[in-house]
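Of the protein chains in this complex, one is absent; all others appear in place.
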Amino acid sequence: MLLQVEDLHVTYDTVYGTLNALNGVNLSIEEGETVALVGESGSGKSTLGLSIVRLLPPNGRYSKGSIVLNGKNVVSLSGSEVRRMRGTDVFMVFQDPLNTLNPVKRVSTQVLEALAVRAKKENKAFDQREGISEAIEKFKDVRLPDPEVLIHRYPHQLSGGQIQRVVIAIGLLLKPKLFIADEPTSALDVTIQAQVLKLLNSLKSEYKMSVIFITHDISVAYVIADRFAVLYGGEVSEIGEVSKVVKSPLHPYTKALIESIPKRSRKEGELVAIPGSPPNMLSPPTGCKFHPRCPYVMDVCRTENPPYTEADERTLRCWLYERPPT
Amino acid sequence: MAGFVAFLIRRVANAFVTIVLMIFLVFILVHVVAPTPIDMAKLVSPNPRASMQDLENIARDHGFYEPIYIQFVHYVEQVLTGNLGTDLQQGVPEVDLIAQYLPISFEMVLAGSILAVLVGLYTGAVSASNRGGATDYAVKGLYLVTWAAPIFVVAVIVQLVFAFWLKLLPASGIANPLLATPTRVTGFPLLDGIIAGDWAYSWSVVQHMILPALTLGLASFGVVTRLTRATMVDALDKDYVKLAYMKGLPKRKVVYGTALRNAMIPIVTLIALIFGTAVGGAVVIEELFNYRGLGYFAVASVYNLNYVAILAITIVLGISVIVANFIADVLYGVIDPRVRLS
Partner (left out) sequence: MENEVPLSGQSGWRFTVRFLVHDRAALAGLVIIGLFLGWGLVEGVMQYIASYTHVASWGWKLLPSDPISLSLKNSLAAPTLSNLNNLFGANYEGQSVLSQLLYATPHDATASVLVVASAIAIGMMIGIPAGYIGGWTDEILMRITDAFLAFPYLVLAIAFSVLLGEGFTTVLLALVLIWWPTYARYFRAQAISLKNRNFVEASKLSGVGPLKIMLRHIFPNSIDPVIAQATLDFGSVILLYSTLAFLGIGLELNYPEWGSMSSLGVSYFPASWWLVLVPGATIMVIVVAFSLIGDRLQDLVAGRLTY
């Protein structure tokens, strides 16, 4: 087991009071596996990614639970241990290609910074020229055109797709065991998006990394992931094999999500939206957080949060599948 | 590179136009106050009780009977060639007086501004990277109080503590009056002292400079802290900062190497403005520390109704602000490749 998140609670202190961003998340990831975290904005999927790399914003707090990554509990690591963990155990790329690279430094400088840290961790001497040629090789791996020219450019001279590739290359140079991608393609054009996804797909088997892919787009997740974890209101509402979850979704929220994907066979104007709005996490609904929007709502849903249940080779939280007490 | 040259040329042109416009504004101001040639003559007459005949002669000599646009062209010409009029009290060209007083102020103000900028950058960065923590609140309290305290109160307290209680440093003057002033080479007292190899004098200049510079630094570092903190907080939220952390860089490198470097872009303008306006802002300090630089001269000119001197100082300080802004624009290009290369 590479990553084991157990009963994780994360809160944000805001002017409105305490916001419960994650409420008892369980998630485990095997080596070489790709898991997609799917959910609407505010579901806690980005927070989960940031908590794994210890980059919660200053008002964020781990209030309960543990994140064991490669045998270490991330929540209680010291500053220098966190530094050692980042890059080697885990690497994360972020959403906005325009702000992902430092605008005032050349690409080469930013790649070399990463290589210098890696060399220091491995107690090796660091040679700039070797570093550049290693980076150029890696740039070829991620299908960047003209890597010899491009590496000496500034970020604003690169396109969004190129920047995401550079960041992925930096990640690969560090050889992390777990690669977290937070909506790396959502700001890109559709064609570029497809290319980057294809690239990630081929790289993950080539480098034998585990990948957490954070997205609000089920069709993107379907292309890339082995397993799906559907997040709602800071909880995992359903988690299982992609084929299982997509073909026969059990949780009403997953069903709604999958129905909302526009299909070619459907006529225009029949796009299904999930009725209602995501829960306000400052004052979340009682019981199951999805109950105000759920078409199958029962009395018990309004008062009590469902426990984790195993059903049809997956884990989910829904009273519909709770075995009646024997 | 061609882009950067075009950028520079545009900035130089802008600065020049701004200077001419500023001179125009001063010109209008004067002509509103003194609408007739005789009124104008009264402003520049060294003798407050000059007869009508004298005033008419003065007006004719100065070309005050010429059409207004010709007067303006002459005025711009004069200012740009360094003719700022003849001082009413001392009867010497105003340029010479300013050349005498400005270096004195400049030395002290430079020290104070550097202090303000360094302290401001450091405290701003520290409080941004510890936002919401105790350090953040402590820094905020410190800069709020020093910024909000009127500069004369800061000056008086600094004098009381360091000069009268601790008796560490002198509270007034530029140098010990008992020491002979070295020959004037540059006009900067410290520099002249060093050139002449007069260490006693140089040391005295430094000692006299510390308290006014400290006062200036205390009163103005808060503005830098405030802006640094705000831009740093924004920069620290950017994805490139998270990426820097992800590479495994230590916090110190991320805060100062990545975030501060980016946050500097707007701060540079403020820093240039601080240096540009410092001489004008140091008027009160020079007055209270009896530091006879340009600010002291400005206040003395007010009490003496020395209009020529006041207008000359206004124009010189205005030009220095415009030049400072021009330098900030160029630095922008140096720091930010997006400006330089596109």
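All chains are identified by letter, namely A and B, in their written order; residue positions are counted from 1 within each chain.
To be clear about the criterion, contacts are C-beta pairs under 8 Å (C-beta built on N, C-alpha and C of every residue); 3 or more make two chains touch, one makes a residue touch a chain.
Computed from a prediction, not measured in an experiment: that's the story for all the values here.
Visitor: For the chain that's not shown, point to the residue among B:E66, B:D96 or B:D234 touching it.
Guide: The missing chain is touched by B:D234.
Visitor: From the listed residues B:G3, B:P35, B:G82 or B:G132, report the one that touches the chain absent from this view.
Guide: Of all options in B:G3, B:P35, B:G82 or B:G132, contact with the hidden chain holds for B:G132.
Visitor: Under the stated touch rule, tell me which residues of subunit B contact the chain that is not displayed.
Guide: So the residues of subunit B touching the missing chain come out as 14, 17-19, 21-22, 24-25, 29-30, 33, 131-132, 144-145, 147-153, 156, 160, 164, 226, 230, 233-234, 277, 279-281, 283-284, 287-288, 298-299, 302, 305, 307, 310-311, 313-314, 317-319, 321-322, 325.
Just so we're on the same page, only the chains that are shown with their structure count from here on.
Visitor: Could you please state the distance in Å, as a whole number, between where the Cα atoms of subunit A are centred and where those of subunit B are centred?
Guide: So the centre of subunit A lies 52 Å away from the centre of subunit B.
Visitor: Under the definition above, what is the set of subunit B residues touching subunit A in their complex?
Guide: Going through subunit B, the ones touching subunit A are 131-132, 237-240, 242-251, 258, 261-262, 265, 335-338, 341-342.
Visitor: Can you name the residues of subunit A that touch subunit B in the complex?
Guide: Those in contact with subunit B are residues 53, 55, 57-59, 79, 83-84, 86-88, 91-96, 99-105, 113-114, 117-118, 121, 154, 156-157, 167, 170-171, 174.
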